[in-house]
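A single protein chain has been omitted from the complex, and every remaining protein chain is retained in its original position.
Letters A and B name the chains as they come in the text, with residue numbers starting at 1 for each one.
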Amino acid sequence: MPREERLWFSIALAWAIVMFIMMPLWHIYGSQNPSTETYKVEPEEFVTLTQQFIERYKVGEENGVPVVEPPPGSDVYLLGKQFSWEPVIKLKKGETYRLHLSSADVLHGFSVYPMNINFMVIPGYDYVLTITPTEAGEYRVVCNEYCGPGHQLMVGKIIVE
Amino acid sequence: MGDDFRTCPVTGFKVHLPAEKLIKVNAVTAVVALLVGAIMALLVVLTRWETVHLLRPIDFYKFVTLHGWNMLGFWIIFFEVAVLYFAGAIMLNTRLASPKLGWVAYALMLIGALGTNITVLMNPTKNAIMFTSYVPLKATPGYYLSVILFAVGALLAVFNFLATLYIAKKEKTYRGSLPLVVFGALAAAIIAVSTLLFGAAALVPTLFWSMDIAPTWDALTYRIVFWAFGHPSQQINVAAMIAIWYLLAYLTVGGTTISEKFSRLAFVFYILFINIASAHHLLVDPGVSTAWKIWNTSYAMYLAVLASMMHAFAVPAAIEVAQRKKGFNRGLFEWLWKAPWKNPSFSALILSIIVFGFLGGISGVIQGTEQLNIRFHNTLAIPGHFHGTVAGGTTLAFMGITYYVLPLIFRRELVGKSLAVYQPWLFGIGIALVSIGMQGAGLYGVPRRHADITSFGGSGFAFEYDPTAYLWLAVMGIGGILAFAGAVLFVLIAVATLIKGRRL
Partner (left out) sequence: MEEEVRPKGTLALVLIFFVVFVLFYVVNWIWLSGVWVLK
């Protein structure tokens, strides 16, 4: 192997190792990692859990969708269904919540604008993200996994105070 | 030499006439698919460019689904079948194992391609569910059957190629080891076999479910099996593209790899490691562990990435050494400035390497990093990545080799030579802007596969994105128009050559 090729191969190999190490490293020292906490759940079950959650913490309504204000540290339920997100959620900046994501029907995509946080929402799976909003504001939840002809209607809201 | 062969006056290859016929038919079908896919691309890109916002949602979803199938499926795979027959039969001076099988394969692929288009066009509400057709979305049985028929046809074509290699080896129609280009085609074919088997595993049960014969799948399991088919299918394209890079380096400047072992090892890495790397589609999914995600997306993907970086050196080095030997030996880059830029195959080759590497490759590795994926998954940055790799890299390479296929296989002199010089630039720059624009918009959270980020169908929660996002969408829109023009120009040159070109 000519020396230029050998040099490039060494650089490329070293870089591949650096990139490999970066991921476990960020799990230890970094603050943004995909969660692994998952529970199997029937879609109807999750719908019920979400309704119970809404009843407990409802503080109002927006565009016909219930608005809830759960206390810090609690389990927060967000249901994705064709074609809306329920409920609208009010959170406090700097506090930690356990956000449960699931679907009543098909795949949906949980995408928080403008943070650009993106996770899959899969029927049959309760995906728990432990989140701490770091900035106040009005965030939108856009569905970014095609879920049927009304896919573009699906927008929700998270308010951080 | 029997009746069934001719000797190419340019390359000296023994050309099996039945193989040549199949190469022509698959190549022409590929280009027709490219044209259809390009028209759909224009409609789609003029919808995502919010200033124009051309199509209403159901039509947008219809054409996104079919643009995906006609480009990623039919243009690429019909062309790859032509490449396999060329590499297996022509480059090894042998007969195609079974021309009959070749025609059966073609017929299945054609019926499948037509069926896919028809089922989606006629019933978009049920069938325009994207190339990924994620369960529990349920299409009509006709849709799944069409896709399966296409895949079966492609698999038969791959077996035909593998059998051809076996015959060439047995009948000793070539000396030494397989030429590197054929080795690369073999890598593509091996990946294709496992890919298509996974595709069957994903789609056959789904077909039975759509017929209400089988129960529904777990949605996560479907995703895992689908992507075991989905990403390796892209690695087939990468292996084929790189095999073409080596072929073009040879045809345009007489370049050959400076280390056979190095280049072959890189192809072997592709075969060994790409299947595991498909995990990068599941990095923000529930139900799969962190260890699985990291191991698969890196240990495997980074070895496949390493292979790409090896080829990224070997192909330009082949060109550089050939050029330096010709006397263009001054400074660092005289070999490049003084290269045959007027040859559209050469400019296509260089543009393919640059667009694939910088826009497709880098974005792919970064998007496929477990934690970084959180900011990218299902945003427009993802199509930005794969328009760099396959709409840019693979398509430009295929366009480049077509300029040799026309005179050598179809034996027609190129019509529109002066326009052909600019065609790769028009398409290449266009698709580069599409990739850049999409990645820029994705950084602002613009979703992929979305028909209406302006009014969200009238939802009460509609909002406006950061103004910069719309700027990036305009870049994508303008790039899309240029790329469309470049693709149409390519098709026109090819068609005009076949009809009016002087017979050689």
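We adopt the following convention: a residue touches a chain if its C-beta (ideal position, glycine included) is under 8 Å from a C-beta of that chain, and two chains touch if they have at least 3 such contacts.
In this text the structure is predicted, and so the values were computed from the model without any measurement.
When the omitted chain is restored, the residue from B:66, B:288 or B:374 that touches it is B:374. Residue in contact with the omitted chain (choice from B:63, B:335 or B:490): B:335.
When the whole complex is considered, the residue among B:366, B:481 or B:495 that touches the unshown chain is B:366. Within chain A, the residues in touch with the undisplayed chain are 2, 4-5, 7-8, 11-12, 15, 19, 22, 26, 30-35, 96, 112, 115-117, 129-135. Where chain B meets the omitted chain, the residues involved are 258, 309, 312-313, 316-317, 320-321, 324-325, 329, 332-333, 335-336, 357-358, 362-363, 365-366, 369, 371-372, 374-375.
What we mean here is this: only the chains that are shown with their structure count from here on.
Chain A and chain B have centres, each the mean of its CA atoms, that are 32 Å apart. Interface residues of chain B facing chain A in the complex, by the touch rule stated above, are 57-58, 61, 124-125, 129-130, 134, 136-137, 218-220, 223, 258-259, 261-262, 283-290, 293-294, 297-299, 302-303, 305-306, 309-310, 313-314, 317, 365, 369-371, 373-379, 443-445, 447-453, 456-463, 465-466.
Per the touch definition, chain A reaches chain B in the complex via residues 1-2, 4-5, 8-9, 12-13, 16-17, 19-20, 22-24, 26-27, 30, 32-36, 38, 62-64, 101, 105-107, 109, 111-120, 122-127, 140, 142-157.
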